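Of the protein chains in this complex, all but one are displayed in their positions.
The first chain written gets the first letter, and so on, giving A and B; residue counts start at 1 in each chain.
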Amino acid sequence: MMGWVLFAIVAWLVGLSINVWLARQKPSRWAALASPVVFGLTLIAVWEGVVRGFDINQVLLPAPSVIAARFATSLDILWVDFVQTVIKGALSGYIIGCGAAFLTALAIDRFPFLQRGLLPVGNFVAALPIIGMAPIMVMWFGFGWQSKAAIVVVMVFFPMLVNTVQGLQASDAMQRDLMRTYAAGYWRTLLKLRLPAAMPFVFNGLKIGTTLALIGAIVAEFFGSPVLGMGFRISTSVGQLALDLVWAEIVVAAIAGSAFYGIMALIEGRVTFWHPSQRN
Amino acid sequence: MNDSQSVISASNLDLTFQTNDGPVHALKDVNLEIHKGDFVSFIGPSGCGKTTFLRVMADLEQPTGGTVTINGVSPEEARKSRAYGYVFQAAGLYPWRTIGGNIRLPLEIMGIPRAEQAERVQRVLELVELSGFEKKFPWQLSGGMQQRASIARALSFDADILLMDEPFGALDEIVRDHLNEQLLKLWARTEKTIAFVTHSIPEAVYLSTKIVVMSPRPGRIADVIESPLPRERPLEIRETPEFLEIAHRVREGLRAGHGDD
Partner (left out) sequence: MRNIIPVLTVVGLLIVVWYGAAVALNAQWARDVAARADKTLTFSELVADTWSQDKPKLPAPHQVGAELWETTVMKKVTSKRSLVYHTWVTFSATFLGFVMGTALGTLLAVGIVFNRTMDMSVMPWVIASQTIPILAIAPMIIVVLNAVGLSGLLPKAIISMYLSFFPVVVGMVKGLRSPDQMQLDQMRTWSASGWQTFWKLRLPSSMPYFFTSLKVGVAASLVGAIVGEMPTGAVAGLGARLLAGSYYGQTVQIWSALLMAAALAAVMVGLIGLIQRLTLKRMGMA
């Protein structure tokens, strides 16, 4: 058993030194990618070593190898759960919620009175435990994916609204004066100046929304779900103490979450290529 | 005295701002005629109203008394008919558009056809000596070059009047000299009427046919100097006795305005 503990320590030291070496290199794209990969691999190796080395109860904390095995044998379940939670629940709610928030922001842009009232309320609502509305959504929309999508809509709406409103206010007075000297009307100014200038903020809201959407869809399923979905699988597996399946679902969630965020970040890079944060 | 027509005419112009600290009398009883082809500089200390006056001409501020006409019509009508180009203190180029794209911005808004847009962009880039920079982005250019692009943008739609608010204020002296020279050449080529706000006495004397000295609290005109210098001016003219005499007169005007405190 000591062999495994030794393995864990060695793995950690090796991973650490590789990362320290990588950090000393000139910054480059592959170094930036390699670092978290090395870190992830080290983590997995240490985990494996510690669980086996200290003979930790595999029911409570399965080793990565066990999780990987369970993952491989459960691909069909994982896929079905993924479609239910991520595609049907999270994604549809995300699109509806962010879209509605964006349009609302445009609508209230013409009424500074509403804005002044809405921004504090919006900031306040964004701090509330929206997830608590999950049982209500289940009551209104049933057990299916629609109630999960509804929760996601509520969760992403306010951060997206607040960010978009901020973004629309981002163009400075001088820029707006310039538009005035061109006798450009409200819509022209919106399209050519204020919307492009708002994009960094809009994408901030969109990225925040990706994490909220996934968490929201999964946790909403704790409150009631048909016999599928990631949240459902996690809560029932916990009940059966099949924690390896729980971790397998988590792996899917982590990958889905990172991929979703990554895609948004990629689009952000192309749309807001001009922003100082993208140029450094 | 030239008898060309009056392009900008201000009569008893008055502007009082209501601020949190009480009313600010930014412009008091301003009377001025600017004729076609003039290069008029406005110079004075902070708070003398020079930028405010420019903004009133541009319909970016509303006067609280008196009148001002541009080409015989109100500033609002002049703005709507795109009678002038405005250059701000900062270049204010959109970072998400190339230099060419930035110059095209007013042209797109004014509905000028695309083929003509391309031709105009080339023409004004050549005027400010930035040919070939069309596809670059603003952050790839130096401060001086960005400001030149901003001027090109103001020229692109062929307005007869150019309103410039301390356009070279943020640049170093050597670049500033170069841009002053270029601006004069441009003015000679295009024969526009230019109203130019500045802090710098040598710049005002070098560039203008008429210098308006203003003083603060309340903002008013202290002196109007018609420049006897010839329209063709190399940079060396700044060391001639005639130049220094005008500069001296400007300085006296500024001091007198200050002495009223």
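Heads up, the rule we're going with is that a residue touches a chain if its C-beta (ideal position, glycine included) is under 8 Å from a C-beta of that chain, and two chains touch if they have at least 3 such contacts.
Keep in mind it's a predicted model, so treat the numbers as computed, not measured.
Undergrad: Any idea which chains on screen the missing one touches?
TA: Within the full complex, the chain not displayed touches A.
Undergrad: Among A:M139, A:M174, A:L191 or A:I263, choose the residue that contacts the chain missing from this document, as touch is defined above.
TA: Only one of A:M139, A:M174, A:L191 or A:I263 touches the chain omitted from view, namely A:M139.
Undergrad: Of A:L78, A:L118 or A:M264, which one is in contact with the hidden chain?
TA: A:L118
Undergrad: Over the whole complex, note the residues of chain A touching the chain we left out.
TA: Residues 16, 19-20, 23, 35-36, 39-40, 43, 57, 60-61, 113-118, 120-121, 124, 126-129, 131-136, 138-140, 211, 214-215, 218-219, 222-224, 230-231, 234-235, 238, 241, 243, 246, 249-250, 253-254, 257-258 of chain A touch the chain that is not shown.
In the analysis below, only the chains that are shown with their structure count from here on.
Undergrad: Measure off the straight-line distance from the CA centroid of chain A to the CA centroid of chain B, and report it in whole Å.
TA: 50
Undergrad: Touching residues of chain A toward chain B in the complex: what are they?
TA: Listed in rising order, the residues are 174-175, 177-184, 188, 192-193, 196-197, 199, 272-275, 279.
Undergrad: Please output the residues of chain B touching chain A within their complex, sorted ascending.
TA: 58-60, 79-82, 84-86, 88-90, 92, 94-96, 105-106, 108-110, 137, 139
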